[in-house]
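Following this message is one structure expressed as C-alpha cells.
The complex is shown incomplete by one protein chain, all other protein chains being positioned as in the whole.
Should a chain be cited, it is by its letter among A and B, assigned in written order, with residues numbered from 1 in that chain.
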Amino acid sequence: MTGRVASIALNTFKESVRERVLYNLVVFALLLIGAAILFSSISVGIEQIILVNLGLSSISGFGLLMAIFIGIGLVWKEIERRTIFSILSKPVRRGEFVLGKYLGLLLTLVINTGIMTLGFYAALLYQKRTLEVADLVALEAVYFILLQLAMVVGLALLFSCISTPVLSAVFTFSLYVVGNFLEDIRWFGQETGSSLVESLTTGIYYLLPNFGNFNVISQIAHGERIPGYLLISNSLYALLYVSILLSAAILIFEEREFK
Amino acid sequence: MLAIETVDLTKDYTVGFFRKRPRRALEGLNLRVDAGEIFGLLGPNGAGKSTTLKLLLRLIFPTSGTARVLGRELDDVSMHARVGYLPENPYFYDHLTAREFLNYVGELFGLPSAERRRRVDQLLDRLGLADSSNVALRKFSKGMIQRVGIAQALMNDPELIFLDEPMSGLDPLGRREARDLILELKAAGKTVFFSTHILSDAEVLCDRVAILNRGRLQGCGELREILSLGVSATEVVLENPAPELLNELQSYSRSAIRTGNRVRIEIAEEAEVPSALGMILRRGARVVSVNPVKMSLEDYFMAQIDNGPGKLPAEDKVEALREEERK
Partner (left out) sequence: MTAAGVRSQGTGRLRGACGAVLVLSFLALVPLQRAIDRELAARGNVGELLYLPSGGILQRLSLGHEGLLADIYWTRVVQYFGRKRLGQATRFDLLGPLLRITTELDPQLVIAYRYGAIFLAEKAPAGAGQPEEALQLLRHGIVANPDYWRLWQDLGFIYYWDLKDYESAARVFRAGSERPGAQLWMKALAASVAAQGGATQTSRLLWSEIYRQAENEQIRASAKDHLLALQAQEEIESLNALLSKYRQAVGRPARSFRELVAAGLLRARPRDPAGALYQVGPAGLATLAPGSKIDLRLLQ
C-alpha cells in the first residue's frame, strides 16, 4: 500500500511542480521579501524586526495562496478530466488515492516554502551582513507556517472532493480567516451573556481549525524563542486535525461514484 | 471458468434536485462471459454499455444485484491486478510523457523496476509508440492517445481486458492493428470484453455478443448462430446469361448487377430458389456460384432494437433451431 501511495504522491508532486502559477507566486514572494529590505530601512533601529515580520508574513501569505490554489483542483481535476478512471481501475484503494494526493501536495508546499525561506535568509544576510545562530529561531516560525499550510491543504482537499474549484477556494479561505479569529468569537459569546450563544461559540471554538494557535511571527521578530511545550502541542494539534480532514475526505471518496 | 458473471445487476441514478426521480440505467442484467473468449457488448448510445463496464470496475456501485469478475466480488480491489481497462475517450496526464505514464501505471501495479522497464519498452514498441515515447501526452493525437490507452490496459499482462469503444479515434490502419491485437490477446488465452456501437468490428472479432437497449438485455448469444438465424436472400452469379433469361428472371429478382461478364441476381424468397435455378439450368446458362446472403449483425441488431424491451427472440430462435436439428 505505501508503494502505491508514494507513487501517487510523487506523480501529484510532479504535476503541481509544473504548474506555472506556482513559479509566479514564488517569484512574487521573493520579490516582496527583497522589497522588505527597502521598507525596513525607513524605520531606524527596528529594521530587522520589520524584515522578519514582513518576510515571514510573505511566506505565510504566499504559502496560503499556493496551498489553496493547487489544493482545490487536486481531486476535482482528476474527476473532471476522467484521469481518475485509469487510476481507480488499477488495484488502488480510494483511500490510498486521497492520501497520495495529499502527501504529494504537502511535499510541493514544503519545497516551495523552503525556497522562500532561503530567500528570506538571503535578505536577512544582506541586511545584517552576518547571520548568527540566534537567527535560526525564524525556522520555528516557518515550521508553524508549514503546520498551518498542512491544515489548509487538508481543507482544500476535502472540499475538492465534493465541490467545484471556485467554491472550494471560497470555503477554504473563509475557514482560514474564521480560524484566525476563533478566540474573538468565543470571547464574544462569553460577553453576550446568553448561554445559548455562548455554548454555540464554544462549540465553534473547538470544532473549527484554530489557526490562531500558530501565530508567532511577531514573537519571532522580537527574537523570542517558542517554548518546546508549544512546539509539541501545536504539532499534535495539526496532526490530529489533518487526520480528521483526511478521514472525512476518505469517507466521502469511498462513496463517490464516477460516471 | 467464468471470467465475468452478473446476476440481476441493476443501476439507478437519482435525477432531479428536489423531487428525486430514479433513472434506471441498467436493469436486471444477467450475463456470463467465459474465460478465453472475445465478448462484445453492443447497443445504441445510452444503452448502458459504459454503465456496465464501470459497475464491473467499481467506478460506480450497483443499486442491487451482484457480479463477479474472475471469480471475485466487485469490492475486491486486488482483483484489479489481473484486469486491464481502456476507458471511453480516455484522457491521461498531460504533463507526462508516454513512457513516464506507463511507468507510473506499472508502479501502481507494483511491478518491480526491471520488469516495469521491460514491459514499457515492449508495449511502446508493440503499439507503435516507440518514436514518441518521450513526447508529452498533451501533444498526442487522439489515435495515439487511444494506443497509449491500450498500452496502459495491458501493462500488467491481465487475464481479462475491458475495452470501452476501443476503435474510437483510430484511422482504418489503426483499427486493423487494434483488431489484430485483440485477436492476439485471445490467442494468448486472455478474455476480451469490449463495448462498441460499430457492428462491423464486432462481427469480425466476437465469439459472443450481447445487445443492450435502454438498460435491458435484448439479445445474447454466439455470433455464428445469430448470423445464421435468418437467411435473408440467395445470391446467384451467372456467366454471360442470355438477355431473354435475364428478362424471365426478373420475376424472381428485382436486381441484376453486371460486373464484366458476370451478372449477380438476388432471389428474395428462399422457396423460389429451386425453380429459379431450374429455369437457369434449362436455358443452359453457366452458374458461377450460389450463396446465401447472411443476415448481417446490423440486421439482427435492428431487429432486436425494434422488437422493444422484454423480449429475447434470439434465445427463442436458437432454441427453435436446436429443436429442429434434433428432429
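Odds and ends about this structure:
Simple rule for what comes next: a contact is a pair of C-beta atoms (placed from the backbone, for glycine too) under 8 Å apart; a residue touches a chain by one contact, two chains touch by 3 or more.
Just so we're clear, the structure is a prediction, and the values are computed from it rather than from any experiment.
Interface note: of A:Q48, A:Q127, A:S163 or A:N215, the residue touching the hidden chain in the full complex is A:N215.
Within the entire complex, the positions of chain A that touch the omitted partner chain are 43, 46, 49-50, 53, 95, 183-184, 187, 205-207, 210, 213, 215, 217-219, 221-222, 227, 229-230, 233-234, 236-237, 240-241, 243-244, 247-248, 250-251, 254-257.
One rule holds in what follows: only the chains that are shown with their structure count from here on.
One simple way to say how far apart two chains are is to compare their mean CA positions; for chain A and chain B this gives 50 Å.
By the touch rule above, chain A contacts chain B in their complex via residues 3-4, 7-8, 11, 14-15, 18, 81-83, 85-93, 257-259. Those residues of chain B that touch chain A in the shared complex are 54, 57-61, 77-81, 83, 85, 87, 89-93, 95-96, 104-105, 107-110, 149, 152, 162.
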